[in-house]
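The complex appears here minus one protein chain, its other protein chains still in place.
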Amino acid sequence: MILEVDRLTKAFGGLIAVKELSFEVDKGELMGMIGPNGSGKTTTFNCIAGYYNPTSGKVIFDGKDVTRKSSHERAKMGIARTFQLVKPFHNMTVLENTMVGALTKGASLSEAEAKVEEILDLVGLKDVMKRKAKELPLAMRKKVELARALALDPKLLLLDEVVAGLNPTEISEMLEVIKEINRRGVTIIMVEHVMRAVMSISKRIIVLHHGEKIAEGPPEEIANSAKVIEAYLGEKYMI
Amino acid sequence: MKLGITDRSRLLLETVGIIVLFLIPPAIYATPYRLYLLHILILAMIYAVFGQSWNILAGYAGQVSLGHEVLLGTGAYASALLVYFYHMDPWLTLIASAAMAIVTGMALGAVTFKLRGFYFALATLAFAEMVRLIILAWSGVTRGAEGVPVPVPQPVNMFGFIIDFKSKFSWYYITLVFMIIAFYLTYKLTRSKYGLLFRSVREDEDAAASLGVNTFKLKMLAMLVSAAFAGIAGGLYANYMGYIDPAWEAGGVLSPFTGLDALVIGIVGGMGTVIGPIIGSLVRVGLGEYLRAYIGVAAGFDIFTFGAIVVAVVLVLPTGIWGYIDEKLLRGGVG
Partner (left out) sequence: MLSLEMVLALLPSSIVYGIFLGGLYAIIAVGLSMIFGVMKVINLAHGDFAMLGMYITFWLLTIFGVPPLLSLPVSFAVMFAVGFPFMWLVKPLFKRPLEEMINSSVILTYGASLALASGAQMIWTSNFRRVPNPYWGTTFSIGGIGLDMGYTVVFMFAVIVYLMLYFFLIRTKVGKAIRAVSQDPDAAALMGIDVDRMHTLSMGIGLGLAALGGSLLSLVYYLYPWVGEQLVLLMFIICVLGGLGSILGVFYGALIIGLAESIAVIFIPASIKDVVAYAIFLGILLIRPQGLLGGKM
């Protein structure tokens, strides 16, 4: 087991975004996390990555309690993430974007440059590595975030709506890259609003609604769960 | 049109530039305005170091400080007070200048680096003004509103050269050497691993932290270098001008207008470029002097012009003069 989330609760003032959420993730797994808008997916990610301090509960990563650790410490321990609203370093080149993670892990400039070349190749950004991130289209900026996270040599990768806003070709391309990363041994949790994308590649899915876990299981089971369908009812993106 | 520029031609350009800077004093020796011209160039070089100091913090690490005068001012005060009360060697007091500015900068960072964007900017304004008022009120140590006169140091014999501090020629070379060192160090720093990490903090702190960057530590590091530069610029300024005071009005070392100068120099020259501050400071000091001395239609006209220039640059040339040249003509090759 690489990650254990234990009765995690996060409240903002009176609003409880995540409530008593517990789940575990095994090493090498590719797990999906879905739920309607405002169900607490991103908040959960932010608590795992250290962007928020949870109100109560624990986050145990790789056998260590990281609940009170800051996000940069967790990043160095091996938790990498992407952001729902892409945040590449706009005025830096793709290469420089990707090098940051390698540098914080102790590499020198030249070592970092050599190391990230392979990553850029994997995600398909090698041709544009000298371009500034702000010049790239959305699909590529999302890949920049992915590449940047990979440079940390993460044990756990948190992908926050990494296919949202992409067209079907771009989605299948991105999913291929994700599968390949997972095949190389990186544990992945994928948050998606679009259910189909997650259904197609993860073995196990958990469903959040109003900050609570309402279902957990293999994709087929989830797709037919009355509870889940009810939670999504009235939502635009039901498919 | 794209020029493209190789490392070798850049080195050549820089060498030529430095040689030209060294040859300016003899070249203008024959003109009747030489002392005036030298005065302007000396100030421009001190301001270039100060502008570079701001640029490291704001242009590279992204922490847009509006109270940068606090670093220059405390540096200037450290040197001036030691010379005035203890008759210390001005060279040694420059170390105190840097140290004092670093202490101030660390305090400023500890208070403000948890804040983002404009909250940070406002907090720096408040911090700087608070320090100015404390220096003004603490007259037992700082001589308060009276200010501190800084006597001219004794001539020094350095490798056979007699450096006479009454001479503007000596001051020209002293400030030139300091400026070249400061710019060289900036170049090295910004091209290093830390330069890249600074920029990641500037672009997006959350994203940088998610990649293992200890953003607080990095900002403190930028502050450390920035403060050392500003403090030394302040120490040089105090000794060159011979008098400093804590006045609010333009011209005081702790005046908000001095902080503004750093901003103008950085923004007009081009934030996040090494060369920018020289250009910005030539514009600020040169044009400022020109406006004040020759087109003085009314008091305030120089500041009016700089206010308008800042507005225009933000709207039309957001990357500054050198930023524009670098991006459009040199394809980002120099920085």
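Letters A and B mark the chains as written, and numbering starts fresh at 1 in each.
Just so it is clear, a contact is a pair of C-beta atoms (placed from the backbone, for glycine too) under 8 Å apart; a residue touches a chain by one contact, two chains touch by 3 or more.
The structure presented is a predicted model; accordingly, all values stated were derived computationally and were not measured.
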Where the missing chain makes contact, among the chains that are shown: B
Options B:W171, B:Y194, B:F306 or B:W322, residue touching the unrepresented chain: B:F306
Which residue of B:L37, B:L125 or B:I180 touches the chain not shown here: B:L125
Residue among B:K114, B:K188 or B:K217 touching the omitted chain: B:K114
Residues of chain B (touch criterion as defined above) contacting the omitted chain: 64, 66, 111-112, 114-119, 121-123, 125-127, 129-130, 133-134, 136-137, 248, 256, 260, 263, 267, 297-304, 306-311, 314-315, 318
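In this text, only the chains that are shown with their structure count from here on.
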Approximate Å spacing (C-alpha centroids) for the pair chain A, chain B: 43
Residues of chain A defined as touching chain B within the complex: 49-51, 70-72, 75-76, 80-81, 83, 87-92, 96, 99-101, 103-105, 108-109, 112, 148-149, 151-152
Touching residues on chain B, where the partner in the complex is chain A: 192-193, 196-197, 199-200, 203-204, 206-215, 272
